[in-house]
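Only one protein chain is missing from this complex, and each of the others stays in its spot.
And now, chain A:
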Amino acid sequence: MFKILKYSFFDLTRSSWSYVYFFFYLLLGSVLLFLNNDLSTAIITLMNVIIMIVPLIGTIFGVMYYYNSREFTQLLLAQPVRRSSIFLGQYFGVAISLSLSLILGLGIPFAAYGLFKSSAIWDFSMLLVTGLFLTLIFSALAFNIALSHENKIKGFGYAILLWLFLAVIYDGIFLLSLVYFQDYPLDKFSLAASMFNPIDLSRILILLKLDISALLSYTGAVFKQFFGTPVGTLASLGMLFLWVILPLFRLKRVVGKKDF
């Protein structure tokens, strides 16, 4: 697997897209920090961007890489290599190169700003950790979708739909149901509902880290009670971890049976 990973990674480090993505974060980070001069607003703005963009890029890159390397995968399949190694290697190649773009792109301006001396380092690390998880999760989901659809257009379509659903539509339904059932106690429901969406989960983790949950009023208090505790943080990180592991298990299973 590591050989495949190495080659996928090097292949991607030479693709201009990785650099575009890297410079995007570099620019975003620098602009927000140096024109804003307030670390915590910069982190909140970054959070809003990261929570939308990272899943989107992860999805598109994952699907694109899978379809673009199809013929190459055929070549690898004829080599004495385990099938699951080929796909897991390619997946980690994509996920790691995207993660590197994110970490370096945001890390450099923050380091230049003098983050290591400030207390915001933990907020910033939480931002990076959730960014990494979102990259891993959405590229894994994208690989799964691409693997199940031979037709490129369909694969792209479903991948974008998935992103749209988790990033936008899910919240809409969530909000509507909160309004609709407002006469009932909804704490448990909203806790559970946000646990099942990695994007919501990431958002809450960062918001609570930033200590602005007071802005979220009563729900915020409930959230703080759960996610604010070490158990809650561990549970949500565990949930994000599950979001990575489960698609990878499916990937492994599907790959074992698929005809190429």
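Following the convention adopted for this analysis, contacts are C-beta pairs under 8 Å (C-beta built on N, C-alpha and C of every residue); 3 or more make two chains touch, one makes a residue touch a chain; residues count from 1.
In this text, contacts and distances are computed from a predicted model.
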item: Chain excluded from display, named as in UniProt, from "Cu-processing system ATP-binding protein", "Carbohydrate ABC transporter membrane protein 1 (CUT1 family)", "Tetratricopeptide repeat protein" or "Succinate dehydrogenase iron-sulfur subunit"; value: "Cu-processing system ATP-binding protein"
item: Listed residues A:81, A:108, A:129 or A:162, member touching the removed chain; value: A:81
item: Positions on chain A where the hidden chain makes contact; value: 3-4, 7, 11, 14-15, 68-69, 71-72, 74-83, 257-260
